[in-house]
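Left out: one protein chain. Kept in place: all the others.
To keep things simple, chains are lettered A, B and C as they appear, and every chain counts its residues starting from 1.
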Amino acid sequence: MEQLTTIGLNHYLTISAFLLGFGLFAVMTRKNAIVVLMGVELILNAANINFLAFSKYNGGMEGVMFALFVIVIAAAEAAIALAIVINIYKIFKSVDVSSIDSLKE
Amino acid sequence: MLSLIVFLPIIAGLVILAVPSSQKQIIRIVSLLAALAQGVLAVLIWRGYNPSLPGITGSFQYVEKVPWISLQLGGFGSLNIEYFLGVDGISITMVILTALISAIGVLSSWTIQKQVKGYFILYNLLASAMMGCFVALDFFLFYVFWEVMLLPMYFLIGIWGGPNREYAAIKFFLYTLFGSVFMLLVMIGLYFSVLDPATGNHTFSLVAMATQTNYIKGAILGPDNVFWRYVAFIVLFIGFAIKVPMFPFHTWLPDAHVEAPTPISVILAGVLLKLGTYGMIRINFPLFPEVFHASMYVIGIFGAINIIYGAFCALAQKDLKKMVAYSSISHMGYVLLGLAAGNSEGMVGALYQMFNHGTITAMLFLLVGVIYDRAHTRQIEKFGGLASYMPVYAALVTVAWFASLGLPGLSGFISEALVFVGAFSSETTRPIAMVSVLGIVFGAAYLLWSLQRMFLGQRRSDAAYDLVVGDDGHEHIHFHDWKGKLDLDGRELAMLVPLVVITIFLGIYPMPVLGMLTTSINKLVEVLSPVVMSHL
Amino acid sequence: MHSLIQLSIVVLLLPLLSFVILIFFNRRLPRRGDFIGVGILGSAFAISAYIFWSVIVQTYDPAFRIAWDFTWIDLGNVPGVGPLQIKMGVVIDNLTAIMLAMVTLISLLVHLYSTGYMAGDKNYGRYFAFLGIFTFSMLGIVLSDNLFSIYIFWELVGLSSYLLIGFFFEKQSAADAQKKAFLANRVGDIGMWLGILILYSQFHTFSFEQIYANLAAGQFGLSNGWLTAAGILLFMGCVGKSAQFPLHVWLPDAMEGPTPVSALIHAATMVAAGVYFVARIFVVLTPDALHVIAFTGALTAFMAATIAITQNDIKRVLAYSTVSQLGYMVLGLGVGAYSAALFHLVTHAFFKACLFLGSGAIIHAMHHEQDMRWMGGLRKHMPWTFATFTLATLALAGLPLTSGFMSKDAILAGAIGFAKVEGGGIFYLIPVLGFFSAMLTAFYMGRQIWLVFFGESRTHLKPADDHHAGHHAHASHDEHTDEHHSEHGVHEVSWNMRAPLVILATLSVFFVYSPDPLDGGKGWFMKMIQTPATVVGENNHQKGELLAAGVAAPTLPEAVPTVAAHGEAPAAAAGEHGGAEKGGHTYADPRQAEIIHAGHGAHYTAIYISSIMVLLGISLAFVVYVFRIIDPEQTAIAIQPLYLFSLNKWYWDEIYEATFIKGSMLIANILSWFDATIVDGIVNGAATLVRNFALLNDGFDRHVVDGMVNFTAFTVNTTGAVLRKLQTGKVQTYVVMLLLAVFGYFVFYLTRLIY
Partner (left out) sequence: MFELPSGAEIQSIIASLQASVGFFIPEIYLSLLFMLLIVIDLVAKGRKNNLLAITTLVGLAGSFFFIYQQHALPAGEFFFGMYVLDEFALFFKYFFVLSGMLAVVITMADEQFDSEVKSIGEYYALIVAMVIGMIMMACSSDLLMIFLSMELVSFTAYILTGYFKRNARSSEAALKYLVYGAVSSGLMVYGFSLIYGLTAQTNLIKISAELATHGYDPLVMIFSTLLVLAGFGYKIGAVPFHFWSPDVYEGAPTPITAYLSVASKAAGFALLMRFYYIAVPHDGHAYEDILGIDWLSLLILLSVASMIYGNVVALWQKNVKRLLAYSSIAHAGYLLLGIIVMDELGTQATLFYLLSYFLMNFGAFYVVILIANKTGSENLDDYRGLGKSMPLAGAALTVFLISLVGLPPTLGFIGKLMIFSALLAKGSLYMWLALIGIMTSVISLYYYMLIPLNMYLRESRHHEEKQLSPGMPAQIFMAVLMILTIYFGLFFAPLSDFAKYSSAMFGLTLH
């Protein structure tokens, strides 16, 4: 009972694990490049939650700082990714990652 | 001295590099000069050689030993690689052979018309590498030379070869590399297991490795590490056996020979095959004597298989060159048998057989080349009755063929005889020797048969040449699109006559070669004898 | 170095000189330089005659022996053996001296004869060169003092016979014959070589002297079986060279060579070398080995004789008679009639050479007609030839007053004695076969004489379109071919062919060898050539106590000389029969002594029986061919199978063709297929693997490999394809792979953690 009422570290970890799962699922299954990138963001955020949770539960600021940087990186990554995706769209007239496979074997 | 004889061809190659590729004649002459100079040096070395010093584990001659690379390797002291050249009775014979064969090879390369420049550069590189292998006394150096040989050979077969040359070339390359890469591991293993008594450092020096007391107990190839010593021996042996080539690793040879241009076949059969057995004598056996003793019987068996199997395969060949190729397999079998005997007679015989096989097979391939140049075919069925029309050629072929089947009075006989004497005298290989004697008959069989089919009797209806009645009323034969002299011309004689002379002279008076060998061989036998090994 | 040695070396080298000169310069010399060959041989003969004189006539000593050797190969100080050298050397004893003279003489005569016979051949000069090298090698065999050099020259005579048999190499049959001869000899040589190796492996020396000394000292390390084996193997050399059963097949075909060559090589000298060799190694032959030898000889003699009676080719008849006579010699050695065998060797050499040269004259006169069926009545046209030929025939048939009678009878006597000593039974087969062959010999020689010289010429009976091939091949004699065969074409041969006949014929008469036409034993020959004491008799094992008992057993190292010395000295003194009894006491080995004794005892029995047999044979010949009481054709039909069996030479050629030749070719083909497919395939495992991964290039496609390798290829190929297919080009698959990898390992690790 107490497990349910008071929020503990495990809850955070579970959430983040779920996020990671969703992210990976999105990356693996979605056809649209944008959605795939969203999946990536989910993965990063799963990591963020971990960091913050751990930082809260065993003290020290490293986790927080890490999370901040991850957020920044994620933003930058999104920028580059979008640029590339747009370029892809220009060339292939589509953002379906599964259809872009001219380079293989 | 040795450095000079090793690097002369490379220098020549650099010179050729500077010559514009249009100047074919100059290029040829440069290489010829280099080869001749090499020959002169070889003779000088031979004159100055003192046959009473044994070598093998020391007292080498013309030694050149300069530290080459010395670098710190973690906790394993310094990696000392030396530029260490020297000759003993075993190597000097091979040095002379190499000089001789490469000179003749250059002569026979005169007919090469395609990309002359590239050809001779590679040829000279090859010549240097071969010579280097025979005089290197540092395993690392030996390995470098050994591998450097492969690439030129690959191109020489691959570019100037016959219709199926790509396959033959890559097959040769893969095979021999497969053999030698394992040598690399053994080399490293030996390095970690051997200490140079002089400096106390680990060393690549083959001389130090040849003394069992220099091995570190507990090291990977130390005297007590039996398993890995056996593995190392076998691996090395296979590496060399591929070059020999020993059944069942021989299949690259017929292809390579059939595809390779004549001079390359000459080099291949004359020198490269010897590298295999030389490697065994210089590295494989003295470094692992006890394993050698355990495996004498097996080696002998393989020798016998080579002899008889090669002879039979030769008997079945339709292509003359292929027949000669298989005959080399058969003859290298004698070398293996002699080595397996492990006594002086056998080993001397083996070494002498290496030398003679070098000269004789060179002769055979040159002769095959002669007829191929004229008829553009090597199918034995395409000839017949040549003796009437090409008497000189026929005469030389007869000499070469009989030399190859070991007729007394020609050098081949003595070596084969000594091999048998040795193999029979050793308890281990006696039964094997009794079987392999059959090789004498079958050797005679395929050679005489081919001789008969090609030279005796009448011209066949489907022969590769037509009969024409010359203006002097006699019948002559005429090869299609062959402008040159019907019988041997000056250049061909210049290549063949020296070999014939050597073959006959050494058949009558072998001591010039044997005299250099015996001391070293006796030393080697001593090194290999179990007595020495007992006190490891 | 003894002066005789020097001389003998000169004799040895002279023919070589002639070879070298002629092979290189014959075209530049007048008459193709035949005079050089003849001249050199003449001087060689002169010198060897001198040697003969000084050895046999002057120093009339059975134990005469001088030797000289030099180090040929020095193997240095061999571990476990000590200093080791291989020596070459020359030995001169009575046998050598006699052989030397005989060989050079016959060779000289043949040279002379050939100047007539081979005149006009396009390779005339080369022919004499070959004769030269043959003579050289033959002399080498005669002079050798060790097994190794004898083996060397053994091979060399093989070579020269190869070259001379194939002298008309344009002729396919000649080419076949020469190959056959060489290979058959090689087979024999293998055995000989192995025998040599057995002896060497024990004593690390090749020299007769030392080997015998060591053997006499009982130092042979291996079992006695090995020793017998050594003897039999060494004898194989003789089987090859002397055309003994089962390797006799090459000799008749060897008649493809020029007839003088047949006379020199394939009748007189080379084929006898086998016998000579066995004589040289006689002392190492164990009783068992000797039995094998004896039976081989007897069988050969009989078989060849039976074949000879039906052959039509004049040379083939002689060839088979040669085989048969060689059989006699071998038989003689086998039964221990040592000197008799060698005696027969010499006498046979002369009369058989005479016969061959005679037949050569006939063939020459008949324009290369060799078939006796188309000859006849030559008596009038060629009186000289007829006379000499007949004389030689009588000698061969072994009629009294001829040399052949004495020698053959001595052998047969020995055979009887041998059979007695060995305790009869199966061993009587040997003399019986011997005597029967004697009869046959008389019969077929009578037949030959009759067919060739008597009756009317049957040249015209010859079917026209026969044997033309035979003619074409003789490029040298094309001028004859168009000439139709008729009697006025036939005329006596010129002097240079006649003289040899006469000389050889004279040498076939008894007084040359012995005062008593009935007993060769009284002659100088049998005195000079005495049976040497064996070094491998039963007493070898108990040599120890023999020595203890103070019995004068041979002692090291000069064992053989001592035996010889105190064995023969009294024998020589005691003339007549002495040899027998005294010899009996002196031979250390009881068996040997007995045999010799019995042999002498059986002397007269042998004479009676053999004379009867010979007379039987001749009369039979008369009955059949002269009085025609029995018609040969009818008989032939009557005993069809036997007749064919003999006519087809007991089918040996067919048998060998079917078994050995076909067999080895089959093996060869199988192996080379095996090589091209399986070995190549298997060993190419790596290459195949690489290949099947690799871009296919035509070279690889064409290369067929067998099923197994194809399987490897297939598996590798598919795996390669699979691995390649992983790279789908779809980035999401990649991600999946990534996760699979991570979680895969994680799960693997988890399981490992749990268990």
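Remarks
Note that contacts are C-beta pairs under 8 Å (C-beta built on N, C-alpha and C of every residue); 3 or more make two chains touch, one makes a residue touch a chain.
Since this is a predicted model, take the numbers as computed values, not measurements.
Just so you know, the chain we are not showing touches A, B, C across the whole complex.
Listed residues B:V40, B:L185, B:V392 or B:L467: the one in touch with the omitted chain is B:L185. The residue touching the chain not shown here, chosen from B:I69, B:V298 or B:V497, is B:I69. From the set B:L174, B:L206, B:V370 or B:V419, the residue in touch with the chain omitted from the display is B:L174, counting the whole complex. In the full complex, the hidden chain is touched by chain B at residues 68-76, 79, 115, 143-144, 147-148, 150-151, 154-155, 158-159, 165-166, 169-170, 173-174, 177-178, 181-182, 184-185, 188-189, 191-192, 220, 225, 228. Contact between chain C and the unshown chain involves residues 686, 689-690, 693-695, 720, 723-724, 726-727, 729, 731-735, 737-738, 740-742, 745-746, 749-750, 753. Interface residues of chain A facing the missing partner chain: 16, 20, 23-24, 27, 33, 36-37, 40, 43-44, 46-48, 50-51, 53-55, 58-63, 65-66, 69-70, 73, 76-77, 80-81, 84-85, 87-88, 90-92, 97, 100, 102-105.
Note that only the chains that are shown with their structure count from here on.
Chain contacts here run in a simple line, from one end chain through to the other with no loop closing. Ranked by C-beta contact pairs, the top pair of chains is B-C.
With each centre defined as the average position of its C-alpha atoms, the distance from chain A to chain C rounds to 98 Å. Inter-chain spacing, taken between the CA centroids of chain A and chain B, is 67 Å.
Annotation for chain A: no residues touch 2 or more other chains. The residues of chain C never reach two or more other chains; the list is empty. Of all the residues in chain B, the ones that touch chain C in their complex are 164, 166-167, 170-171, 174-175, 178, 247-251, 309, 312-313, 315-317, 343-345, 348, 385, 387-388, 402, 407-409, 413-414, 417-418, 420-421, 424-425, 430, 433-434, 437-438, 440-442, 444-445, 448-449, 452, 455-458, 510-511, 514-515, 518-519, 522, 525-526, 529.
Against chain B, the residues of chain C that register as touching in their complex are 72-81, 84, 148, 151-153, 155-156, 159, 166, 169-172, 174-176, 179, 182-183, 186-187, 189-190, 193-194, 197-198, 200-201, 204, 664-665, 667-669, 671-672, 675, 679-680, 682-684, 686-687, 690, 697, 699-700, 702-703. Residue ranges of chain A in contact with chain C, taken from their complex: 24, 27-29, 36, 97-98, 100-105.
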